[in-house]
Every structure is written in structure tokens, then in C-alpha cells.
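Questions regarding the structure given below will be posed in turn.
A single protein chain has been omitted from the complex, and every remaining protein chain is retained in its original position.
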Amino acid sequence: MGLKATARKNAIHALLVYSGGCNGCDIEVVNAVFSPRYDIEQYRILLTWNPREADVLIVTGAITWAMKEPLQRIYELIPEPKAVLAVGSCAINGCVFRNLVGDIKHNPEVFAPLEKIIPVDIKVPGCPPRPEDIIMAAVKGVPKLMAAP
Amino acid sequence: MDLLAGVISVVVCLIGAGLAIAMGAVIPGIERKVQARIQQRIGPPILTPGFWSWLKFAYKWPIKPWATIPRFYESIIALGVVIVIFALLITLPPFWGVLGVASILGIAGLLKLEELIYVLAGSVSQSLLSVPFLRHDLAKGGTKLGFRREYFEQQAAFRALKMAAICSIPLYIALAVPFAVAKSPFIADVISIQNPAFFLGGILPLPSKPIFLTVPGFIATIVYFAGYVMLLNEKPFNIVKPKVDLIEGVFLEYAAKYRTYMYMLIHIFTFVLSSIFVTLFLGIPLDPTKPALLALHLALTLPLPVLKAVLAAFSPVLTFRQLYPASMGFTALAAFSLVLALIL
Partner (left out) sequence: MTEEQPRESVIVEKELPLGPVHPALLEPFRVRFFVNDEIVEDCEVILSMPHRGIERILEGLPVERALLITERVCGICSNSHAWNSVRVIEKGLNIEVPPRALFIRVIAQELQRIASHLIFIGHAMEVVGHETFAMRAFLLREEYMDMLYFIGGNRVHPAVPVIGGVRPRCEISDSLKRVILETLERSERKLRNYVGRVVADPLVMGRLTGVGYLSKEDAIRLHAVGPTARASGVEWDWRMEMFEYKPFTYDYVILYEGDNKARVIARALEIFECIKIVRQALKDLPEGPVVNRDWSPQRMKFTDSYNEAPRGELYHSYSLDDYGKLRHYKIRTPTITSIHSVEFAAKGDHVTDAVVTIASCDPCLACCNRVEIIDEKSGRRRQFTSMIEVIKKYGWRR
């Protein structure tokens, strides 16, 4: 493994974008990073709030009408190579806000599957996923993706 | 003979610059680890925040920043790294013979230049994250329309100018105390009154009477530490880049290799200021020709960043409401120690 891949694996900056879910996933991601019980920093993943610094974009929530364009613009700001982590059922399939119960007709307010808007690399299902799940996805998936190219 | 001495001094300077870069790559990791242990967690490995982050950003693909003068914005940060390394080099023995450079004027001038980097970088950068992010703002019915809309970086540059004007004064006065004790503006004289053995040669010339152990020196050390945190814009004096309103201050738009330079600027500056402290207050200069003294010097540069990390873990961001009195208090303390140094 070259120096480039090692460097990319050893320092990963993650940016959290909250695109209009119920707050649950958002708090759990912050919890995974912030709470000393989980502490994602020990796995070399650091939280940042600046897209220019980020490698990984963590997206939570069903993408609402007003957050669609900001999300795309933030994605463009991140320099390559980058990865996208969709956390929570909302970002993966819209959860209850997008016809999951069967009785809801089409909901025009959410653009739910994140894949329609930006390419997604890793999906963490759950409503909301536990911090353990988020950490496992980040620790197993992201270094592989970062070291790949 | 002159040629040989010239070659030796160039090699010494190169080694000094290399040491600064190497220590700058390690120190942020140590700081982060100390902070994490205070917060009851494990924290990242030592090399992750420094060394590996530098390398990773260097390997990122280039991307154009959002700035009014992108090339200027990118080059100013490389200039900053050069300035910071040069501030270290002029405290190295080869520079002592050059008239007027290895003096308080040289150090203070270069530090002041470094502060201006913030202002220059901030005034041309225009991050997407602040003004142009959302179009709802100028909708019909908005509260106040038609005012100048400020980017984060411009506000940060504005604050950096205030900080450079007010909050760096304690550091400069504290810096003058060793020179006041030596009654000379030159670094060589400051070393000679503390550590006469250094000029006699030997493997490990230890200082006989460091300024740190005198009363004015000790007061000046406290002020120097406060000024150190102020100059590095660390908590609690990080009003230039508080996460809560300006995210990262003036350095918001640096990406890829320019972010490496930005990290180098901040991390190496942490080491350089600490090294200047050890040279001036403890009388142990950074001299690559004496390995034992060099090791002692590098070990003694660590307490200041570690103390800074401890302070950062236990303090909130202070606004200008608290900063002005704090700065005035430290200035008064520094002036008191300066007077003491001149009297005693």
C-alpha cells in the first residue's frame, strides 16, 4: 500500500448535512462523534463543518424541497476523492414520509432516495440507526473507499 | 574558511526548518490527545490530526476556491508558512552575527506579518456557506433588504484586525522582558547573560540563571502564555474563528494542498512560538550542532502546547466584551514585569 492510500485511510474528515429529517439520526450521528462513550475520533474519523475540508459527506433525513439545492452545492464543494454516507431510513427510502405505510399517496415535499440527487456509497439503515451501526459503517466502509483510487 | 562556515550555517538552517516541520506534524496530535483524555475519551492517534492530515490534503485533487482573487488567496498562505519558518530561523545561531536581524525587531516584525496574513486572506475569500447559500433571503417580505451582505471571512478578517491591534500587545511586551534584562536588542546577548557556557562549547551547556526563574521573567512567562494563546487564536481567545458563528474564520475556503499549507501554518506556528519562548526565557537555543542541547530544547517546547490544550478544554469562547478587559489586564501585568526587569 502506498503512502497516498495510507494517508487517506489515516485521516478522514466527515461533514454532517442534515437535510430535513426528524432530528433522530442527526442526534445519533452527533452522539457517535461527540459522546465519550462512542467517540468516533479513535477510529481516525474527525468531524468538520467545512465542506472544503471534508472527505465524507454524511447525509441524514428525507431531502426536503428547500434543502435539495444546498445539498447539491455542498456536494460540489467537496474536493475529490469523496464518499457519501446515507444515514437513516429517511435518506435511503424516505421512511414514513414517502409512502412506506402504503396509505400515503405521493408526497411532493420530499425527494427521498438520496441516490436520485447525489451518488451514495454507503447506506446505514435504521430509524434511527444506533451509534454503533453508524460507527461500524464508517469504520469498515470509508477507509476502503478512500484508499481505493 | 568563510565558505565552509557559510555551508554549515545553510545546513543548520535547513535542519532547523526540518525540525520545525517535524514538530509541527506531531504537536497537534499531542494536544488533541491531551484534550481527549480530559474529555474522558480515547481520542485520535497522535499522528492523525497533524502528519496524516497534511499528507491527505496534499494528495487531494485541486479545486478552485470561491474568492475574489483566487491566486492571491492561494499564494498568501504559502507566504505565511515561509514567514513562520523564517521567524524560527532568525533565532538560530548562524543568524546571530547578521546585524539587526536576530533581534526583537526581527521576531516582532515577522510575528506581526503573520497576523496580517489573516486579514489579507479573509478580505478576499467568499465562502459559499454564508451569503450565497440560500435564495430565500432576499424574498419579498424580508425584514431588511438592501444592506451590504457580509461573508464569514470578511467578518473574521475584521475581527483579526481587532485582535492584531489589541490582543497581541501582551505578547510583544512580554517578549521585550528578556531583552530588557539583557539591556540589548540582540538574541545573542539574551543567551549570553543566561547561558554563558553556550559560547564556551561543550556537549550540554546548561543555563546558569534563566530569566524564567527571576520575578519579572516569571510574570512575563504567564503573560507570554496568554499572548501565545491569543496569537494562535485558540480557545478561549478564538474570536477570529469561533465554530458557532464563523465556522473556521478566514481559512474557510482553502482546499486540497492549500489546506495543507494552512495546517502547516497553524501547527508550525504553535511550535515556533514555543521554541522562541525556550530560547529567550530559558536560555536554551535551538542549535542543531549540539544534539544533546537540541533534544532538551525540543522536549522543553512541549509544555506550552500541552498547557494550551488543557486551557482550551476548560474554557469557552470569549467575546470582545470579555476580551478587552482580559487584554488590558495582561498588558498591565506585562508592563509591570517590564518595569521590574528594567529596575532590577
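Order of writing sets the chain letters: A and B. Residues in each chain are counted from 1.
Keep in mind that, in the parts below, contacts are C-beta pairs under 8 Å (C-beta built on N, C-alpha and C of every residue); 3 or more make two chains touch, one makes a residue touch a chain.
The structure presented is a predicted model; accordingly, all values stated were derived computationally and were not measured.
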Absent-chain contact - pick from B:112, B:149 or B:183: B:149
With the full complex in mind, choose from B:138, B:215, B:299 or B:339 the residue touching the hidden chain. B:138
Among A:14, A:40 or A:67, which one touches the chain that has been omitted from the display? A:67
Touching residues (missing chain, whole complex) on chain A: 17-28, 30-31, 34-37, 49, 61-62, 64-67, 70, 74, 95-97, 101, 103-104, 107-110, 127-128, 130
On chain B, where is the contact patch with the chain that was removed from view? 35, 38-41, 129-131, 133-140, 142-144, 147-150, 152, 155, 159, 235-236, 238-239, 242-245, 247, 313-322
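Note that only the chains that are shown with their structure count from here on.
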Quick check: how many Å separate the C-alpha centres of chain A and chain B? 35
Contacting residues of chain A [partner chain B, same complex]: 3-4, 6-8, 10-11, 13, 36, 39, 41-42, 44, 46, 49-53, 55, 66, 70, 73-74, 77, 79-81
Chain B contacts chain A in the complex at 32, 36, 39-45, 47-49, 52-53, 55-56, 58-63, 65, 128-129, 133-134, 136, 243, 247-248, 252-256, 259
